[in-house]
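The complex appears here minus one protein chain, its other protein chains still in place.
Should a chain be cited, it is by its letter among A, B and C, assigned in written order, with residues numbered from 1 in that chain.
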Amino acid sequence: MIRMGLLGAGRIGRIHGHNVAAHPRAELVAVADAVAQAAEALAAETNARVASIDAIVGDPNIDAVLICTPTDMHADLIEAAAKAGKAVFCEKPVDLGSDRIRTCLSVVAKAGTPLMIGFNRRFDPNFASVKRRVAAGEAGNVELVTVISRDPGPPPVEYVKRSGGLFRDMMIHDLDMARFLLDEEPVEVHAVGSSLVDPAIGQAGDVDTAAVLLKTASGKIAQISNSRRATYGYDQRIEVHGSKGMIRAGNVHTTTVEVANGAGFQADPVQNFFLERYAAAYREELAAFLEALATGASPSPSGEDGLRAQILADAATESAQTGKAVRL
Amino acid sequence: MIRMGLLGAGRIGRIHGHNVAAHPRAELVAVADAVAQAAEALAAETNARVASIDAIVGDPNIDAVLICTPTDMHADLIEAAAKAGKAVFCEKPVDLGSDRIRTCLSVVAKAGTPLMIGFNRRFDPNFASVKRRVAAGEAGNVELVTVISRDPGPPPVEYVKRSGGLFRDMMIHDLDMARFLLDEEPVEVHAVGSSLVDPAIGQAGDVDTAAVLLKTASGKIAQISNSRRATYGYDQRIEVHGSKGMIRAGNVHTTTVEVANGAGFQADPVQNFFLERYAAAYREELAAFLEALATGASPSPSGEDGLRAQILADAATESAQTGKAVRL
Amino acid sequence: MIRMGLLGAGRIGRIHGHNVAAHPRAELVAVADAVAQAAEALAAETNARVASIDAIVGDPNIDAVLICTPTDMHADLIEAAAKAGKAVFCEKPVDLGSDRIRTCLSVVAKAGTPLMIGFNRRFDPNFASVKRRVAAGEAGNVELVTVISRDPGPPPVEYVKRSGGLFRDMMIHDLDMARFLLDEEPVEVHAVGSSLVDPAIGQAGDVDTAAVLLKTASGKIAQISNSRRATYGYDQRIEVHGSKGMIRAGNVHTTTVEVANGAGFQADPVQNFFLERYAAAYREELAAFLEALATGASPSPSGEDGLRAQILADAATESAQTGKAVRL
Partner (left out) sequence: MIRMGLLGAGRIGRIHGHNVAAHPRAELVAVADAVAQAAEALAAETNARVASIDAIVGDPNIDAVLICTPTDMHADLIEAAAKAGKAVFCEKPVDLGSDRIRTCLSVVAKAGTPLMIGFNRRFDPNFASVKRRVAAGEAGNVELVTVISRDPGPPPVEYVKRSGGLFRDMMIHDLDMARFLLDEEPVEVHAVGSSLVDPAIGQAGDVDTAAVLLKTASGKIAQISNSRRATYGYDQRIEVHGSKGMIRAGNVHTTTVEVANGAGFQADPVQNFFLERYAAAYREELAAFLEALATGASPSPSGEDGLRAQILADAATESAQTGKAVRL
């Protein structure tokens, strides 16, 4: 039984907290949150206790911590927990600055404790199936990866201002997915971005519509597109084209129902909410973390994966701003 | 908080027990099963206590019982629980004999306690969406209902011998679905059945492949087909054709993945296991029962629904055996 | 080069006439029609001459005739043409009475001339692919055949009155398809029919909504459903379920376009007009007839196929009227 402490009981913290409580190999011992009510509610639901972050990090009876706090606390908490000998699962991103990530990872390396970054989409059963089939050679040599990712609606501008920008906040998931599927590091990054969805996002210096081209040293290509608004739901698709064939995962519709009449055949919108769309992914992600702790394997995606995705997001941000390609 | 006792901790009892334990408005108080280990395991998982059937039925602190025992105990337990003033949720069928069902329902009517029968498919989100849209008039006048239902594989012959036959054991779900979607009672039943999947089923006097035609007094038509074996998963489809259009719910594939190569585009099989396919349906079904108890509404599907489906199953059995249509 | 005469230059005659004219191995020599303008227009378009039916049947330079006249002339013309030594392609049905068909077929048999009946759907590329795969064993043993066939809209009541009724006029195609896919003769027929689409059809003594169950001697089952109205286009689907798997052919949508928005994902209606939906089938059907003439093979579907489908249509008509099953 792995004893876990949860730092941060917000929307995503609640998901992880409940998943820990429901997992046969883990126990949720304590929950911390700056908002006492949030911590108390989740603790009550999961038979955990409320504690401060320091108390959790310092508790010798806690084996692992889940970091679900605001982004600007991630790196500090990873370091503190690693120094305290805890295994760490941290929500993405490690930090908005790649230098800070590097420092943080060296602290973790020195501590020798396991660190896993929450790129949950790798664990979505559909995307994981694509990856398994690609790894099994069903697509042959991977040549062209396509990732389409569109949110149902834009976040508040206040969120956008603190987010690090679309490439670091939203596309980072897709950059990780591209790396995951290419299985080779991109060396050339082209990006374009525009504010077409919400002018306030543009006024805040960010974009809400963007596309990226990646090229690896051996010539593999990935293309990613993002929009902060999709009227038909949370649009999440991947496609791998290779020498033997093409493998793709499509969207998840809310039902399998079709209504046919003179206007045509209408299917339901796709699932709208990321917590619903990726519910299984969050469960599988936690299971993978626990499995790594149980077997002593290195958790994946690693801190290095977090760093690489951040470097790509930085490069895409630069390319979109300058109109020039960036070489890594 | 509705306090519930569970009678029967087998495969389906475990589903209901866990759903009760997870529901915010219900509490699983006690679990009974002839196999002590089964009761103990489920009780431990759900923080319930183990008790005998009699103790549960006689416990004044228990508001409702869930009957998940073998079929031949259903009617007796419904009567006992109703007489004890309990609300009752009973797995289908009430009994394999329609006369016994009639007696049982009259006991329940006299007791004046709520009774709901577990035709879970009505609560599948896909099928429930079809029903809602049909009820909202999106198909116009319903004219032609099609239900396709094929199991991944045949049950053991020992099960078949005690099952009452395919029409009462398997197609009863589809007969209920046809009634649900037609919204009018069938008055004419035609059935054909064959043993094509497993000769042992034929030797046991049952069929494994069957189809039925139903016609209502106003002329609406339903067609149902069943097979005890589908190599591609648990095939569950419904379709309603009406004056304004057609509404259908298709199968649920295990993933959204497609693999394309020279052989074509391959999608995954459909979900194979009824507990996976109808996991949401079982949750929604329990929620509907609890909602009815909370509001004082009559639970639906009712005991009368159980009886009507059984009468149709009897008629289909007769028609398939005699090669003649049966009028009701 | 096979020299052909066309009897009947109506809607379906025009299709066949143009297909003959475009076929490299055939030549359309003459066209007959009671309406002189119809014959003249088609003859002009195809570089054929106008002639009377008698002249065509009596012309020693014509090798084969295509009979596309009203149904009540079919049997007489088949006999006349056969006696004149012509190969005959005749639109379905041979006649509305099975006795008349029997007489006609014996005349053809005596003449020893080839006769093919226009069950065009066997030649639809989608349905033909299903048949080829079934014949190749991809479905294993065929157990359950489903045919869904719904017209976009009902014909005029005047047509209905002379049509022989839905089972002989419309479902005969599906009965032939069921025979084609079952590859075994049905021995038990159950049918239900209602007038739900157009009350005038019911007043004329016919039905517009119907379903049929067929069972063969070895226990294979087919179910067919028909409606005279489908708001979403000309609904034509088949499905074969067998021991190894299921093979089906779906509808043909007018485009591959999908429009996604808050209401969902909308695809186009299915092709609405039978001449468009089965354009390729008519070409392939003619090609098969010409191929049979060239090789000396017996054309298929044969006159016997025409008779068998008619017997099933008669049985279905009787079953729907009496509410009883019919054994053959």
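Criterion: a contact is a pair of C-beta atoms (placed from the backbone, for glycine too) under 8 Å apart; a residue touches a chain by one contact, two chains touch by 3 or more.
Bear in mind the structure is a predicted one, so any value in this text is a computation, not a measurement.
When the whole complex is considered, the residue among A:56, A:88, A:105 or A:221 that touches the unshown chain is A:221.
Contact with the omitted chain, checked across A:46, A:69, A:209 or A:236, is made by A:209.
Across the entire complex, the residue among B:52, B:163 or B:231 in touch with the chain not shown is B:231. For the chain left out of this panel, the touching residue among B:49, B:102, B:253 or B:324 is B:253. Within the entire complex, the positions of chain C that touch the omitted partner chain are 125-126, 129-130, 133, 138-139, 244-252, 255-262, 268. Against the chain not shown here, chain A presents residues 141, 143-144, 146, 148, 150, 188, 190-192, 194-197, 209-213, 215, 218-221, 223, 225, 227, 229-232, 235, 241, 243-246, 319, 323-325, 327. Within the complete assembly, residues 231-232, 253, 260-269 of chain B touch the chain that is not shown.
To be clear about the criterion, only the chains that are shown with their structure count from here on.
With centres taken as mean CA coordinates, the chain nearest to the overall protein centre is B. Each chain gets a centre from the mean of its Cα atoms; for chain A and chain C, those two points are 57 Å apart. Counting partner chains per residue, chain B shows two or more touched chains at residues 244-246.
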